[in-house]
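All protein chains but one are shown at their positions in the complex.
Now for chain A:
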Amino acid sequence: MYGFEALTFNIHGGYLEAIVRGHRAGLLTTADYNNLCQCENLDDIKMHLSATKYGSYLQNEPSPLHTTTIVEKCTLKLVDDYKHMLCQATEPMSTFLEYIRYGHMIDNVVLIVTGTLHERDVQELIEKCHPLGMFDSIATLAVAQNMRELYRLVLVDTPLAPYFSECLTSEDLDDMNIEIMRNTLYKAYLEDFYKFCQKLGGATSEIMSDLLAFEADRRAVNITINSIGTELTREDRKKLYSNFGLLYPYGHEELAICEDIDQVRGVMEKYPPYQAIFSKMSYGESQMLDKAFYEEEVRRLCLAFEQQFHYAVFFAYMRLREQEIRNLMWISECVAQNQKSRIHDSVVYMF
């Protein structure tokens, strides 16, 4: 029953909740970002990061640094934190933490399949995979010719197997089919995660429902905008939207027929939480939409820490770290390209 988690949560989850709140305190602040924005080159960024939690991960990297190196090393910190929490977790928290990885597994599967289609070396592709999305038989993905083989040979023994029921065709894998596969898998994953959180009940269910609904709505908007002017039909586009969220089902009906960004704006402005996001942009503009969505996501993730005795803090921490890594990547790119005046176009401050 909701409200009585305080009696029992700490038995199994108390230690890890304390750990994750400690990690949350290590996230970069506005002062840190202001210092980073003043850097002249990537070595300066490395020097400023040496005083943060990323210090030990970057200290042995030789100059000249590259932006991808900074992103890779900072991601290792995220992975280490996650693995420490996972190995200490018991059920159902361990299943909850596993769900956080499935999105990265889907991205890795698509990377390997796409790279193989383009005749790239499998080892080269595996090096680029996200460490949180790795699984044992990932290299075997390279032998599959269509989705049925992909499932039968490799993915049937992975946690992604249940998500393939809507993807099983014998059509050869090409760029558009792979994109449809990616979005269909992610849709199935989000819906499964949503149902799992609902089963957990309590504060976890309430907070995670809000966060996952926002994720589903944001994906619907991104799919719509990215598919404008492509060969993706309206019916196919609608099939990629998740079956939950604020926009489900009427918003999805309207988004499916949008042909430009202003029509998307017209649909989204009917929903008060998204009206504020679109009000920050001028008509015809989509450049700032990503930043506006990220800012709203960060606001909701930070609110998750205001309540105790639930699992959503783990999800929130992972997402905040990923946003922090995105910020660091952006700052590094702007410094490397000598475009420091554009740094604030995409940096999202958290605290």
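The rule is short, and it goes like this: a contact is a pair of C-beta atoms (placed from the backbone, for glycine too) under 8 Å apart; a residue touches a chain by one contact, two chains touch by 3 or more; residues count from 1.
Please note the rule applied: contacts and distances are computed from a predicted model.
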Suppose you had to identify the omitted chain by its UniProt name; would it be "Dynein axonemal intermediate chain 3", "serine C-palmitoyltransferase", "Trifunctional enzyme subunit beta, mitochondrial" or "Vacuolar ATPase assembly protein VMA22"?
"Vacuolar ATPase assembly protein VMA22"
Give the residue, chosen from A:27, A:47, A:71 or A:142, that touches the chain omitted from the document.
A:71
Could you tell which one of A:6, A:51, A:143 or A:176 touches the chain left off the display?
A:176
On chain A, residues whose C-beta touches the chain left out of the figure:
68, 71, 107-108, 110-111, 114-115, 118-120, 124-125, 128-130, 175-176, 178-180, 182-183, 222-223, 225-227, 229-232, 286-287, 290, 326, 329-330, 333-334, 337, 339, 342, 345-346
